[in-house]
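Following this message is one structure expressed as structure tokens.
Left out: one protein chain. Kept in place: all the others.
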Amino acid sequence: MRELEAIEIGVDQLLGEAHLLAQDGWRLVTITCARSEDGCEVIYHFDKDLKLKHLRLQLALEQEVPSIMPIFFPAYLAENEAMNLYGLRVTGLNIDYGGRLFTTAEAPRHPMARPAGARGEE
Amino acid sequence: MRQRTVIPFGPQHPVFPEPLQLKLHLEEERVIEAIPVLGYVHRGLEKLAEQKDFVQNVFLIERLCGICSFMHALCYCQGIESLIGLQVPDRARFLRTIWAELARLHSHHLWLGLLADALGFESLFMQVFRNREIIMDVIEATTGGRMIFCSCLIGGVRRDIPNDLLKETIARLDQAEKLLDQIAPVILAEYTVKERTANLGIVTKEQARKLGAVGPVARASGIAMDMRTLGYAAYGDLDFAPIVEEAGDCYARIVVRVKEMYQSFDLIKQAAKRMPKGEHALPIKRLLPDGETVVRVEQPRGELMYYIRANGSKKLERVRVRTPTYANIPPLLHMLTGAQLANVAAVAVLSIDPCISCVER
Amino acid sequence: MNPLFWSWSAVTIATVLGGFLLGGFLTGIDRKLTARMQNRVGPPIVQPFFDVIKLWGKERVMVNPMQLLYANTYLFFSVASLVLLILGWDLLMILFISAFASVALVLGGYSVESPYARIASQREIIQIAAAEPVLVLAMVGMFLVTGDFTAAAIPEHPRPLLVDLPLVFVALLIAIGIKLRKSPFDVSTSAHHAHQELVRGIYTEFAGPTLAVLEVGHWFEMIFFLVFLGLFWAPDWRIAGLLLTSTFILELLVDNISARYTWSWLLKVAWVGGMGLAAVNVAWLYL
Partner (left out) sequence: MGVYRWARQRSPWIVHFNAASCNGCAIEFFTAMTPIYDTERFGIINTGNPKHADILVMTGGANHRNARVIKNIFWQMPAPKAVVAVGVCACSAGIFHDCYNMLGGVDKVIPVDVYVPGCAARPEAIIEGILRAAELLAESGGEGVGGD
């Protein structure tokens, strides 16, 4: 199994790490959300001079994560999307679509979240 | 207080073939605030990609976006190949490069046509599309498809371009390049086009970096970022350099794209000249992807990123697509604030070459 | 009945019929030539008639009844201005009547809620403000040459007007580009295709028969301005015809080689360029 070389961090380290990367001139490529055994996994991809750096965050069910939008504005679509599709709880968003970036009330609320009883399913 | 109007720009709007909706708050004709409303094209492709097996996914991924479908297939295939540890044959690498550049050519032509149309320059729109048809003919002759090529496979390409067809292709492309020679000066030097685009929608180098601009938008602001320099497919064997402009306005973005069209012609010719002999595809029987990877290619609109995670079975655990337009929306919002309504469509929105079906998947 | 009445009625009927047919055919020729310039085959010459007949046969959808009133007013004043011009009436009055037509159109745009139509109406006002002063100056120039404000006096003038008013003629080309809704001056509506930020501007909310009325009104407006230009080489109608044909093709050519412009630029060109040229010409005549 080939794993991504990612730096594992905790939720409380996220903003500090992001700040350091921003000062160092890194660009936010995107934020990937994926399901994991017990909750959700968030990977932040950064780029500088075509080199990539990844921050990996393991989240438990219902755990909140601060928005990095104040540091990296481009996070705004990715964070809203994660809220919509995975039911990620992002706090402190400047532009908040209320978890309805892509879907409307008729569609499943968090379609990409774990099936049956897992986070975000109603 | 001045009168405020809210114009719902889109989702059905004639200058804009795609259902992006921008809620434009106007004061007189000046945009105070622009809020994009997304989801008109959202289908749920990433979820579907987890339900189908990884070979079938190539067909699905190609339908992510009709304009750059080859780029998506290429990026996805490269990711899977790296996960199953497969080295594609040299000829396949070169063929992929040729098709990737053909896709770039037809996409840039399309963009130029739509921009001309949005500027009210109907005859330029028609001429650009006339030239684009030559590219489309070449694509059809080599792949059999027009919009969706279905030519990229895991392990290579679906079909070879025989050498005599390759020669014919180059001859046709020379014809297209000559026509472009007639069109390009009209775009770059026409008084009205220049006046409508120069010094508008400026994104400085610093802002472009901060807002995460990619592709021609970043390059027009002086950032020499081109994923092709990573050397995927055959780009490592070809001579080229990223095209950079400094001004960062809409006109600079036009210049970058027009120069890239010439660059694409050149790259195709180089690839055809150095085309190696041999197989064009390898079998992938009994090979299954395992692990996770991030792949990036340069789409016509900029950096395309795939995050793929597999678990050693036929079905993938996660496919995440970050398309260039996704990254270019923050710069777009920056350009729109303070713009005149007349410039919204032509200057700001079209200068990032938006692809909404890419953004929403 | 007195014979003058009969002759006027005959002229009126002939103008209405002729204007309708000629306007349709000219629009068809316009579209065909445009298509040819764009390497396309283009529609048949009679296509505008198909369009208008089809529109006339469509469902009557109106946002409010005022729309119909304004559309008909627009058509009526467009026809009236052409008829009066043919009858050789006072030019200033004819100009005001044709301005009424434009005002009716603007009111039609304002009468609906659509923000597209409203912003287009604002732009149309700017277009009127850009074109009308040039037209007024042109008429002042004509008056200075012929000593009479009536259109009938012009053919009786010994020399063609163009000799005395060359700059006014150039200025009029700009004004007529604006009036014919050609690129780069086409900011409030789009002539054929709605590929602009305001969809079809003022026309956006008009549909079916009401739109047909507007289309026909625009034909008459077009003929009116072409006849007005023709006065510059009256009474020799052959040379005037040549002049008109070349003007028409010139407008098409400019339409095809330029992008649409913004309204602020339009004002600058029309006032500085158009009015400047016309004013210089008039001043030169006056002195």
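All chains are identified by letter, namely A, B and C, in their written order; residue positions are counted from 1 within each chain.
The rule is simple: a residue touches a chain if its C-beta (ideal position, glycine included) is under 8 Å from a C-beta of that chain, and two chains touch if they have at least 3 such contacts.
Keep in mind that what you see is a predicted model, and the values were worked out from it rather than measured.
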Contact list for the unshown chain, restricted to visible chains: A, B, C
Residue, one of B:60, B:188, B:230 or B:288, that touches the chain absent here: B:60
Sole residue of C:169, C:206 or C:228 that reaches the chain not shown, by the stated touch rule: C:206
Residues in subunit C touching the chain absent from view: 31, 35, 38-44, 47, 49-51, 53-54, 56-61, 192-195, 199-200, 203-208, 211
Positions on subunit B where the hidden chain makes contact: 11-15, 17-19, 39-45, 47-48, 51, 59-60, 63-67, 69, 110, 113-114, 125-127, 129-130, 132-133, 136, 146-148, 355, 357
Absent chain, residues of subunit A that touch it: 102-104, 106-108, 111
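Here, only the chains that are shown with their structure count from here on.
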Most remote chain, CA-based centroid, reference being subunit B: C
Distance between the centres, which are taken as Cα means, of subunit C and subunit A, whole angstrom: 59
Mean-CA-position distance for subunit B and subunit A (Å): 25
In the complex, subunit B residues that touch subunit C: 5-7, 9, 13-15, 29, 116-124, 126-127, 130, 186, 190-193, 195-196, 340-346
Subunit C to subunit B touching residues, read off their complex: 34, 37-40, 115-116, 118-119, 183-184, 186-187, 190, 193-197, 199, 256-263, 265
For the subunit B and subunit A complex, residues of the former touching the latter: 35, 38-39, 42, 44, 46-47, 83, 209-212, 225, 227, 229-230, 290-294, 303, 305, 307, 309, 312, 317-318, 320, 322, 326-327, 329-330, 359-360
